[in-house]
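Below is one structure, written out as structure tokens; comments come after it.
What you see is the complex with one protein chain gone and the rest in place.
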Amino acid sequence: MEDNYLISGPISQKIISEIILRIGRHKDAGGNMLFLGQVRADENEGKRVKAIEYSAYTEMVNAEAEKIKRTIFSEFDDVKSVEIIHSTGVVSTGEISLLVLVCSGHRQQAMQACSKTVELIKATLPVWKKEIYEDDSHTWS
Amino acid sequence: MEDNYLISGPISQKIISEIILRIGRHKDAGGNMLFLGQVRADENEGKRVKAIEYSAYTEMVNAEAEKIKRTIFSEFDDVKSVEIIHSTGVVSTGEISLLVLVCSGHRQQAMQACSKTVELIKATLPVWKKEIYEDDSHTWS
Amino acid sequence: MEVKVLFFGVLAEVSGTSIKHYENVRSLADLKLKIQDDFPEMFHYNFRFSVNNTITDDEHVLKAGDEIALLPPFAGG
Partner (left out) sequence: MEVKVLFFGVLAEVSGTSIKHYENVRSLADLKLKIQDDFPEMFHYNFRFSVNNTITDDEHVLKAGDEIALLPPFAGG
């Protein structure tokens, strides 16, 4: 495990920019897909979400994220790199909590692989969220 | 036509950052998909591409890009915004020449709509490319 | 009556021209013949016509001030 996939707090513009710069490392990556998951100001039984507090099982997240990357590389031979970053702790509405970047030779595999990576993250990363409402009450989801 | 969809030269990190900041305007946009098309160092009959020179029919690009946005909004009711930027002029290998950002409530439509936008761009935007090789010869494609 | 004709991509290169005005052309078919006289080499390439930003066919009747473009296959992205 070379990477750490978790970051404390929202994924800032600065981090996003740093990640995007990595596209240029792959001179053969014509198609690059970036997914940014933002905390939505959802309403739940008349109460509006103001933030989500994420918690995670760090070791297992790292192991599962490595597994996701291996799956993607084995299924998509045109993919050059996969980056995954997930927030822990409090992320307010309008802030980014999940980043996935797939660099690929051509666009088709970039799109399919990015989409599959996000689905695998939702299904297999041990991350939990506590939705915090404007009145400071919360629910787990 | 409110927007200009063409930009002279590569799409810089600064422009990408400015576009990404627009995600935060949509507090209900949970799923956001950014496609970045990069000029690849392809090899063609033993010669390596060093840059692409794009030319475009500006008025028609703007009209067709507006049409693409209308198509996406009519097919994907969860989509909040669609941004399209294409380079004109010389873009070197490792630089970005196409940006598409789709902000959507949820990830599924963000992914489908982003993918469809890129396909429509390839099919309907009047843009041409001259591949320039390391020996300064070129071909049109 | 006069129309404006734009040449794009490889067609601008082979003709050495990006804009040219033509007179007395009633239809795209008429215009095509005149362009073929001026730039016969252009017709080795595959292209379509647009009139005022809309792709159209040979039967299209032209009017003064129309903007016609010769469009090689698109290659954006």
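Every chain is named by a letter (A, B and C) in the order it is written, and numbering of its residues begins at 1.
Quick note on the criterion: contacts are C-beta pairs under 8 Å (C-beta built on N, C-alpha and C of every residue); 3 or more make two chains touch, one makes a residue touch a chain.
This structure is a prediction, so every number in the text was calculated from the model and none was measured.
Kindly name the visible chains that come into contact with the excluded chain.
Touch partners of the hidden chain, whole complex considered, are A.
For review purposes, identify every residue of chain A that touches the missing chain, sorted by number.
Within chain A, the residues that touch the unshown chain are 37, 54-57, 59-60, 63-64, 86, 97-98, 118, 121-130, 140-141.
Methods note: only the chains that are shown with their structure count from here on.
Report the inter-chain centroid distance for chain B and chain C in whole angstrom, where each centroid is the mean of the CA atoms.
26
Could you give the separation in Å between the centres of chain A and chain B, each centre being the mean of its C-alpha atoms?
About 23 Å separates the centre of chain A from that of chain B.
Centroid of chain A to centroid of chain C, CA atoms only: how many Å?
Computed from C-alpha means, the inter-chain centre distance equals 49 Å.
Provide the list of chain C residues touching at least two other chains, using ranges where the numbers run on.
77
What residues in chain B touch two or more of the other chains?
37, 118
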